[in-house]
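One protein chain is absent from this view; the other protein chains keep their places.
Right, chain A next:
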Amino acid sequence: MTALYEVSPPTQPTSSHPPVLHMTDIVKRFGPVEVLHGVHLEVRAGEVHALLGENGAGKSTLMKILAGVQPATSGELRLGGEAVRFRSVADAARHGVRMLFQELSLAPDLSAEENLYLGDMSPLISDRELRDQAAAHLHSLGLDLPLGVPVRTLSVGERQMLAIARALVGEPRVLVFDEPTAPLTAPEIEKLFEFIAQIRGRGVAVVYISHHLGEVFRIADRVTVLRDGRNIATSDVASTTQQQIIEWMVGRHVEVQSRVQPVSGDPVWQIEARPTGASPLHLELRAGEVIGLVGIVGSGRGAALRSLVGIGGESLWNGQPVLSLEDALRRGIGILPEDRKAEGAVLDGTIRENIALSSLPAVSRAGVVQSGPERQLVQQWIEQLHIRPAQPEYLTGALSGGNQQKVVLGRVLAAQPKVLILEEPTRGVDIGAREEIYEVIAGLAAAGLPIILSSGDAQEVLGLATRILVFRGGEVVSELHAPVTLEEVIAHVTGARTH
């Protein structure tokens, strides 16, 4: 499919607003690799502009240039008609450009209030004043977050809401959200959309990156699609369709489908999870069965899942105790953790080193890693998961978010687990790649692997799970069997329905 560059018709409502941001002919090279090949972006005051594209398309790279994280190799940046060049994030923030980064970028040991004003804290402010100021800011946003404790102790969703609140400090002119909803649950997403509607109303220009087209159609006015570092299209959202956007992104037609497979036979795993301070949970898993866990943050879903691998509790697998991750992995329980940056990938390592990391005994002789078998194993998973770039020696930290996720999944699968636990397996993964990952998961299940899938994305669970456990208030409140509808699942998750 050939690239087309559409200019939006000048008759839509937001076009009456003047453009505040022009990025023209932006080129970005990392060493010899050119990632952006002359990209354009124009954002108007008071519009929500969705920036879309597959993993590695260059969305984050472009926005990091805007936010002063890294300079462009060439190209022009104009803010309110004036050519600018930001030397740092602080510099960009002073010009009213703020960004919520794709990967959480809070200081984990500082409190919420310290994180909020980090960078623009006046040196003489007292703890009291700081806390009052923070409380007022959070209150104005309708957020209720614990103050005075290290943000490390907050849930991923709470941390994300804090990061959002931080981006809203001061009076920004341009606000960039890079996949803000990935770690959020449905009610938190609603809250975020309210904020965005508010600031849009105040004339702030919002750039919104997401892999969820549903969100784009709810909140965005215009959309720009990138593919492989080039503009493919810019269009008013109202005058396009999901299918059209997907085709722009992927360059081909993608089928979204359900992959639930019937299972039979006796359970192969009897699992007893005992999360500390919550009610125990009994699970039975059949060969090839995909069990979905759903529930909002704080519903006990995450705690139950983690106690399965000995974190924050313990578990019994067919009567065998699992007290630590090491136990779990030794018993063939593979887990894909939700926080890929902190828990999943070794960012300083290459793709090869990451994928082989859980399979070292299998590719070693007398403790010495055999490069032949290792390379073969790594190559296999790079191909199977379509990791881009398909270079085993590429630094994992330099991959796009979605590709990092695939590398971690590759590591888990390379170890040939006997049972697979997936925690938010497609967070930050683009539509095409997501379907590929679903295909892999369904394939593993079809081959008899039992899978526990925990996700905040009900749609995802619906498309894969034969059985869905709904968590609320620290325990399982209902068990749903496929086929169920999305509405039913959401009704159970939110407590609107109980049977």
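Everything that follows uses one rule, which is that a contact is a pair of C-beta atoms (placed from the backbone, for glycine too) under 8 Å apart; a residue touches a chain by one contact, two chains touch by 3 or more; residues count from 1.
Keep this in mind: contacts and distances are computed from a predicted model.
Per UniProt, the protein behind the absent chain is "Ribose ABC transporter permease"; the candidates were "NADP-reducing hydrogenase subunit HndA", "Ribose ABC transporter permease", "RNA polymerase sigma-70 factor (ECF subfamily)" or "Nitrate reductase".
Contact with the chain not shown here comes from a single listed residue; of A:A165, A:I199, A:A415 or A:V429, that residue is A:A415. Interface note: of A:I125, A:A186, A:V268 or A:L325, the residue touching the hidden chain in the full complex is A:L325.
Touch with the chain that is not drawn comes from one residue among A:A238, A:A342 or A:A390, which is A:A342. Residue-wise, the contact with the chain that is not shown comes from A:G31, picked out of A:G31, A:G319 or A:G372.
In the complete complex, the hidden chain is touched by one of A:A136, A:A197 or A:V369, namely A:V369.
Touching the omitted chain from chain A are residues 30-33, 325-326, 328-330, 335, 337, 339, 342-350, 353, 356-358, 360-361, 364, 367-369, 391, 393-395, 398, 411, 415.
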